[in-house]
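Of the protein chains in this complex, one is absent; all others appear in place.
Now for subunit A:
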């Protein structure tokens, strides 16, 4: 299948080498040809989460890799200190929403691409918003935000009755992260690769100083800053919450930290160190962002087009001394509460919560006694402590179907004890409950709040 002559001159010349020619190392179902290039423009909808250092790079790289339908979400406004590496922003943009400026700048430079900006928190969007994208690319700096997007993406994943993941329900993610000269790029295909939660132990614990050290025996500039931030702030501003994004607050902490450092003869308190300690910031390096973003976008292109097998599944990069990269294949946690299948249970709509809890005792895959049940953060029944047992007891006589809002299928969680090798162990299980004889149309009745 030879490339069309016009394609030679097109701006996608390099891309065409990947998309128009067959190969030996391609992904399954790869169908090279101009149709693929066109489909990528038409159907490859990518959401970029974060429009900071990585996000700017991701948007630019995606636009130049043939994706035309992009959206970007970020809650931050541009600050002067962003300008050295967040190259889509100019001095006159300071104070404007990052997502909006980034989208505008890329659209000005790359004709044909459409980028919809969303200036809001990721939690402000409904599940439906996330469901429309084919791939989600993450350029984030926090574990919390990654964990949130991961749980959203995994919530679309469905399993069949044999606990096999249904490919068409999997929402792939490509996650990038940088810290100084180091970075990572990983591919997350829920149901196939480990999800973010499967490998959450990869993150090192945060360093926290003992409060009494801060209060009594500060030895470093960071101790003085944390004293001002954690102890002095509350003493002076009774009840007012500290806002790390408020420059006035940060300035106050810096001033207090300076006073304290002088008192103890400790050097090194600066405004940028104060920001660094309080907000846990490590200086970002433009070239690391560029390298990690390139790896992420290449994976995005590979997932979408099948032009090559994807990274399997976690790339680490270290440019501190020379250059070191390595790919590690992490494995799924089969019991992962976020991406795992859980245990499938078919029920009649009339089954009460009490009967359901009884059923779990006899279910061969569970043998779970004294189960407490939760649904989407709500306590349906808690065996303990007594105060919660009392608050939830009245639910026992209500059908489970009604308690979860008359949804034909959903996930609930059970906490209870099982007996393994004559030893009682506690366990937390994900249960996929499916109600027999209910179609997809939700009943108009609302479930009784108890």
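By definition in this document, a residue touches a chain if its C-beta (ideal position, glycine included) is under 8 Å from a C-beta of that chain, and two chains touch if they have at least 3 such contacts; residues count from 1.
Quick note on the criterion: contacts and distances are computed from a predicted model.
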Choices "Cytosolic Fe-S cluster assembly factor NAR1", "Zinc finger, C2H2", "PREDICTED: NEDD8-conjugating enzyme Ubc12" or "Oligosaccharyl transferase beta subunit" - which one is the UniProt name of the chain not shown: "PREDICTED: NEDD8-conjugating enzyme Ubc12"
- request: Just name the one of A:284, A:303, A:366 or A:400 that touches the chain not displayed here.
  value: A:303
Query: Quick one: which of A:168, A:248, A:326 or A:422 touches the chain that's been left out?
result: A:168
Field: Full-complex contact with the absent chain, from A:382, A:403 or A:433
entry: A:382
Statement: In the whole complex, of A:78, A:152 or A:368, the residue touching the missing chain would be A:152
Message: Touching the absent chain: which residues on subunit A qualify?
response: 29, 31, 36, 39-40, 42-45, 126-128, 131-132, 134, 143-144, 147-148, 151-152, 155-156, 167-168, 172, 197, 200-201, 203, 205-206, 208-212, 215-216, 230-231, 234-235, 238, 303-306, 337-338, 372, 374-379, 382-385, 387-388, 391-392, 405, 407, 413, 415, 426, 428, 440, 442
